[in-house]
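Structure first, then comments.
One protein chain omitted, others in place.
Per-chain residue numbering starts at 1, and chain names A, B, C and D are given in the order in which the chains are listed.
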């Protein structure tokens, strides 16, 4: 499977870098000769990476389930009334800056991992919701009518026709959401979550550029890895469901 | 057909406003305060009025009346406009006279009320099919009324107002810094993106590299970009004192601006490129066939048709830049983000709000204005 | 002549002391430029070395790190520390240390009042025992405190305890107001907080400072430091600031800081009121 | 048999279908024609209850449709939707197999049936079965749509402008195919079109609709000869009626047949029994023939036809 090659290679690189960062000590010492500590040691990078990733994955999972459920509800006859409002919320909500959302979570939820998780879920839900609506609304009405007309039950239509056809758009929404959340989670270390943002913030506070670099490089790598993963997933999806564009 | 959304929202608001604390009285800035529910906060008559208004909304929207949305608009709009009065009443009733540092702050109940009323307003405006003009007008009325109530001084004790009053000049400075950074970045990247898009249109070979590069930039989280820029920029400033004299160094506005520009490129380039290339070739052919030269074709046909999509790119970029500028405070660039991070550092939540709320307001305003601009630039009226 | 660029660190005390410097110089007819609350220690330090700012309040104990001499015991004696700091900076960067205040704003570890009373905690030794016996403890601190060799690591070494990473709530960039509050509110089960000696919120929030019986901490006396050239250009700076810093003792600083951090009075008001009260005496 | 009794359908205040009565006998092809927006699709969609009707009664084989489980009802009716409505994420074979799969036919039976249908509709199994709808030409997609509707052998077919978007030649081929299939299988069919020639060609009876009502329901010949109103007259094309009538009949109807078919002289020109009278006339005018031999499908001469007879009796 050639499509999976880049994400696998990036993942290996990312893990190697997180585990082997201390080996690069001479490099950072050369950069930053006046500091005693040039390798961030409060937490292992692997732990930070794992924690960061966990925040993003959990928020993406919960967000996806909630957003897709909400999108499905708003496009069923029973929820139609809510459709304009839901789609308005989805688009207005996205104009809220992520930092502001994070900051607003603190007064309500306090410091640490729990509030950031809630903020990430709520904020990450919006792009998925928006794309779910767009995807489901975008399913050709004649196709839906045809499915009903052939004798499919509404549930079968949803499962076998609408979701597969909207899936590509929903996937793109999840990708956007995860990209935003990786960035937001990094900022989350200012409110007490332990993420790859920690070395960056610590470095900024202490004027230690080496820390900043270590954090920044790993965050960047993580983002690229996850993005390439989605890239591959989208390719596979295309090949599965949209053969004419792939070929 | 009765509307089902408004009753749901109304009932929810009614329940939450009774269940949650409307306001909190704090003895000082950082000690947690005591919360007050609706009745305790504003007293029986006001509590009754609030409940009555909400119940009225529910009832009105339940009725299968034809023209129910206009009165509903009035009711909800007015409630929103006068909402701060509740806080004023609350502060008047509960603020101890002898404690000069005691302050009132906004409780979850009030936020919920504000949020749900706004949702109701959005729903009503949607059902009315109102234009952007009316929406902006209503927004202006509501905000105007809030400012007017704030001016009155009854809300002096509100924690948010206290924080503002402690640093009005800083606030103004943060506003200008924020605007300068965000709009500076948008301006620069707009110019740059236009050139890149033209390059992509001229030469097919450049398309993939340029698009690849700008989407790569967009993928890297902001904090990482800010961090990664510190080292090279410091080195640059150290090597060239002239740059340092201009204020360019590892932290401050220079890396912030650079990162913001890098981030803004993707939406700008993509939209400009797509807009200019999606002008149908048949139209260009028609123009050519009538005797237009390439210059006329670009300025009379392609640009006008592409403009709304380009402005849409500017809108996305602006909103994004406003948000990222807040992050840039971490590397000392200033702006509203500095209040957010100071507030987080000092555990002064209302200072956080003082940074977060204007950032949101700026983003919403930019969104509204640019959406309107894009709509007004639409070369043709919405199909009748 | 060029105005004197007055700066300070970003924290609460920085804002108060900085405002005092600014306002008193202004009152003495010296042209000033306001660059207060520029950033953390490293930022203001680099700025004054680069000549971007001219004067700001610094702590004597920090000189140990500026000159990479943290291992010496000299920093634990107030007078010697001040002399040594002044000498080193004068030689290395032509930066002059003016008269320090009689207050030690050293890093300290505090615990919730109820915890201290229940377990009879008064000193860091008691505290270390409590932790080593497996007592429930979670400590809120800034990244700088956890990171800096002279802070938490020094305490841990001297008193023989170790805080695991899940016993720490690290508020990157947070200052003591945040840690105090976290402990006071028992947020995330936090019951201990990094504090400063001069913190204003200790009383209001019922927190108890654990006494540093082993004298682990260097002395941190705040003093305005100023670039030599600027002091030559405006020699009156020394006369203006000396009486003010001499008048500041621990209680006064705690009170003033408390005004800002706890009561939310703007720092410039606090500084002005204090300067006015000095003038009346 | 499908019966609509006093059926009305409203959208809000607008009446899309207005108290119509329509009976489609078993095995009959009923074609609905009328100007755009007159309620043809609405009528069709009420029969399989994709739209519930507001008033009246709809009976399918004597049973009220509202009393039936809608999925069951629809599984027994083939439905060809306007613009094909194939599922873009399924192959041709899977699209055709859809209803049998819903009915849980065994795997082999489905495969067999798909193969059968592909052959019937002249789509090559090897080349087309695993294609996706976007990879088909318009005419192929239409045929797959028809195949899908036929798959589970429903007794009733509902076809909504099934050949609407096609060019004239493909359209004609599909019409011929449809006539052929109908002559073999005799499904009860309701067929919507806006093309009068198509209606004339395929219908057992035509129902002309206008503004939600049925203006006339009669055989093609009667619709042409005795239009119930000026509207019907204009709809079927007043000026061209003469030639249109001619296309309803074939040469076979007017030729004079000898008792015995005989072998033709080699190389002799002539007409086919199945040619419409219109084609016959055109060719005879062109060649300036006044009388020609007629051949059957096997190439035997089965009679002769004269121009005069066509002109006298054709229309």
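Just so it is clear, a residue touches a chain if its C-beta (ideal position, glycine included) is under 8 Å from a C-beta of that chain, and two chains touch if they have at least 3 such contacts.
Keep in mind the model is a prediction, meaning the values are calculated, not measured.
Screening B:255, B:287, B:313 or B:332 against the full complex identifies B:287 as the residue touching the chain left out.
Note that of B:34, B:203 or B:296, the residue touching the chain absent from this view is B:296. The omitted chain makes contact with chain D at the following residues, 239-243, 245-246, 278-279, 281-288, 307, 311-312, 314-315.
Touching residues on chain B toward the chain that is not drawn are 282-283, 285-293, 296, 301, 304-305, 379-381, 383-384.
The rule is simple: only the chains that are shown with their structure count from here on.
Centre-to-centre separation between chain A and chain C, using Cα means, comes to 40 Å.
The centroid of the Cα atoms in chain B and the matching centroid in chain D are 59 Å apart. The multi-chain contact residues of chain D, meaning those touching 2 or more other chains, do not exist; every residue touches at most one other chain. Contacts with at least two other chains are made by residues 251, 330, 341, 344 of chain B. Here, these are the chain pairs in contact: A-B, A-C, A-D, B-C.
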